[in-house]
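Left out: one protein chain. Kept in place: all the others.
A and B are the chain letters, set down in written order, and residue numbers restart from 1 in every chain.
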Amino acid sequence: MTVTAPRARRSSVARFVAAYGQEIVIACALIALFIVVSAINPRFLGANNVNTIVSGNAYIAVAAIGMSMIIITGHIDVSVGALIGVLATISGTLAVSGYPVWVAWTAPIFIGAAINGGVGALVAYGRLPSIVVTLGMLSILRGGLVSSTGGAWINDLPPAFQIAQARWFGAPAPIWFMVILTVLAFLWMKNTAFGRSLYAIGGNAEAARAAGIPVERRTVQVFMIHGAFAGIATMLFATQLRVIQSTVPPNLELTIITASVIGGVSILGGTGTVIGSTLAAVLFAAIGSAMIFVNVSAYWLRAVIGLLILVTVLADMARRNREFWSNQR
Amino acid sequence: MTARGFLRHETILALLVLVALFVLDRQSDRFLTVDNLFNQGRLMTEVGLIAIVMTFVIVTGGIDLSVGSILGMTAILIGVFWKNMGLPLPAAIGMGLVVGAFAGFVNGVIITRFKVPPLIATLGTLALYRGIAEGVSEARSVRGYPEWFFVLGQGELWGAPTQLWIFAAVAIVAAVVLAYTTFGRTTYAVGSNEVAARFSGLGVDGAKIAIYSASGLAAAIAAAIFVSRVSTTRSDMGTGIELDAITAVVLGGTSIFGGRGTIIGTLLGLVLIQSLKNGLSLAGVKSDGTVVLIGAVLILTILISNLVHRDATR
Partner (left out) sequence: MTALVRLQGVSESFAGIRVLRDVDFDVQPGEVHALLGENGAGKSTLIKIIAGTHAPDSGVIRVGDDEMRAITPREAAKGGNATVYQELLLFPDLTAAENIFLGHAPKTGLGTLDWNQMRRRARELLDSLDSHDLDVDVKVGALSVANRQRIEIAKALSQNARVLIMDEPTAALADADVRRLMIVIKRLRERGVGIIYVSHKLPEIFEIADRVTVLRDGALIGTLPIAEVTEQTLVTMMVGREIDQLFPKPEPNFGATVLRVSNLGLGDRVRDISFELRRGEILGLAGLVGSGRTELALILFGITPATSGVIELDGRPVTITSPRQAKTLGIAYVPEDRGLQGLVRPMTVAQNNSMAALSHVARGVFLDLRAEAAKAAAAIRQLGIRARGPDQIVAQLSGGNQQKVVLGKWLETAPRILIMDEPTRGIDVGAKAEIHALMGRLAQQGLAILMISSELPEVLGMSDRVLVMHGGRLVATIDRADATPSTVGAAMAAASHAGEAA
C-alpha cells in the first residue's frame, strides 16, 4: 500500500493574500496615489478635499455594491446610471410635493427594486442576455426621463431632504452608509447560502441548477437587490445639492462598472468582493480629483476610465490564461 | 440559413415593413414623397453603415459597443487634422478613416490576442475612444468646412443623396461577402462553434480582427458623412448609435448568440426603425420619446426571437 504524505497546509497569511490579492492591490494603489499627488500638490491631502472625494462619491461605491453582485452572478447592467437619474427625479418630485422626507428617501429603493426586478425576469425567464436587455432599458429610462421632465430641473428642495449633508458622529452620513453597507454586504455574500449561491451561479450556472439552486429566482432577486442599492445610492446622490438635474452625470454606469471590475470582480463571473469595488470607487474618485490637482485637463477623465478598465481586464485575462495552462493534466 | 429559416424571420419582417410604410403613408401625405424618403435615407446612412458591419460582428457571437465612440473620435480627429494640423481636407478624411480602422483593429487584438470578452473590451474602448475625443477637443467644435465637403452629407449624386450611393455599395458588397464567400462561411462558423472552426484550420483570429477593424472603418466613414451632414464637429457625436445599430441587426433576425443572420434582415430592420422614427416625428413626438421606443423594440425583438427559437438545435 502506498503512503502519501498529507499536502502541506498553506499558512493562513498565504491563503489570505491569495484570496484577497486584488483588494490589497487597490488599497496599495490608493495609498500610493495619495502619497504621490500630495507630494506634487500638498493641498490634495487637505481634510476638506479628502472629505469631498470620499463623501461626494460614496454613492458610486454604494451602487457598485449592487453592480458587483450582478457581475458576480454573471450578468451586467449598463442602465443603472439612467435608473439613478429617474429615481432621483422621482425622489425630488416627492420631496417638493409635500410628502414626508423619509418617503422621498425610501420610495426610490422600492421603485428601483421593482424596475430592475422586471429586467431580472426578462434575463432569467426570457433567457435574454443582460447586456441587450439593459442596453434597451438604458434608452427607455434615459428617454423617459427627459420626456417626462421636459428637461426641467427640480428646485426648492426642503432642507430636511439633504441627508447627504448630514454628519453623524463626526463623519459625513454618506461615508457611514458606504462603510456599513459594504461591510454588511461583504459578510452577507461570504456567509449566507444566498450570497454563496450568487458565486455559484456566476461560476457555473448549470452546476448551480443541478445543486438545487433556483437559478432563475435568484437572478430576479439579485437584480432587485441591485435596484434597491441603486435606490440607496440615489438617496445619497440626489441630496447632495439643492437642485436635482434632469440628466445624470455622464458615464455614471461606466464608472460604477469600472469600480466593480477594478475592484476584482471578474467580468466572467464567479469571483470578487464588494470590498474591492468600494475601494476601487474611492480610488477612482481620488484619481478624478488628483487630475485636477496635478493640472491634467478634466476632459481626459473618461479616457482614464477606459484605460483603467482595459488594463485591469487584460491583467485578469493574463492571469487566467496562465492558470489555465498550469492546471492542464 | 436554410430556406425555411429564411422564410420565417425575414419574410415577417418584410411584411412588417410594408405595413409600416402603408400606415405612415395614411398618416401623413408628406411621408411617401421623394424628398422625405431621400431625407430619411440620409438620416439612416450613418447607423446603416455601422449596422451592416455590426451584423458580421454579432454573427461571430461578439458585439462592438465602441462604434459610437470611434465615430466621435474620428470626427474630432478629422477636424484636428484639417484645422489644427493644416492637412488638406481629403487627406484629413483619409487619415480619419485610417484611425477608425485602427481603433477597430485594437478592439480585434484585445479580443483575439488577449482573449478579453468583446463585451468588456468594447466597453473599455467605448470609454477610451470617447475620452480621447473629449480630451483632444476639450468640448470645442470645429466649423468652417469648405463647401464641396457638404456634397457628401447634404448633396446629391446622380439624382440621389450622395451617401446613399455609398451605403448601397457597402450593403451590396457586405451581403455578397456574408452569404456567398468563404469569408462569410468562416464568419458563420466562428459564431456557431468557434473551437470547431479553429480546429478545422479556419483563420478565426484573422477573421475577427478583420471584422472589428471593418467595424471601426464603418464608424469612421459614418463620421465623415455625419460631419458633412451637420457641418460641424463635436465630441459627443455618435453617442448611443451603437444601440440603434444593434437594434437594427437584432430586429433583422441576427441571433445575439451568433451563428445566424443576414444583411437583408439588417436592412429591413433599419428601414423599419427609421420608418418608426419618421412616423413618430411626423406625429409630433420628440426624439427622446423615440429613443424610449427603440429600447422597447430591442427588448421585445429578442424576447420574441428567443421564444420562437426555443426548440431549435443550438
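As a convention for this text, a contact is a pair of C-beta atoms (placed from the backbone, for glycine too) under 8 Å apart; a residue touches a chain by one contact, two chains touch by 3 or more.
This structure is a prediction, so every number in the text was calculated from the model and none was measured.
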{"item": "Listed residues B:M54, B:I132 or B:L202, member touching the removed chain", "value": "B:L202"}
{"item": "Options B:A189, B:A210 or B:L270, residue touching the unrepresented chain", "value": "B:A189"}
{"item": "Of A:F44, A:Y199, A:F223 or A:F237, the residue in touch with the unshown chain", "value": "A:Y199"}
{"item": "Interface with the unshown chain - residue positions in chain B", "value": "1-2, 180-186, 188-189, 192-193, 195-203, 259, 311, 313-314"}
{"item": "Chain A residues that touch the omitted chain in the full complex", "value": "2, 4-7, 9-10, 15, 187, 191-193, 196-197, 199-200, 203-204, 206-213, 270-271, 323, 327-329"}
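Just so we're on the same page, only the chains that are shown with their structure count from here on.
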{"item": "Chain A and chain B: spacing of chain centres that average the CA atoms, whole Å", "value": "31"}
{"item": "Touch list for chain B against partner chain A, complex", "value": "63, 110, 114-117, 119-121, 123-132, 134-135, 137-139, 240, 242-243, 246-247, 250, 256-257, 286, 288-292, 294-299, 302-303, 306-307"}
{"item": "Of all residues in chain A, those that touch chain B in their complex", "value": "76, 78, 122, 126-129, 131-133, 135-140, 142-144, 146-147, 251, 254, 257-258, 261, 267-268, 297, 299-307, 309-310, 313-314, 317-318, 321"}
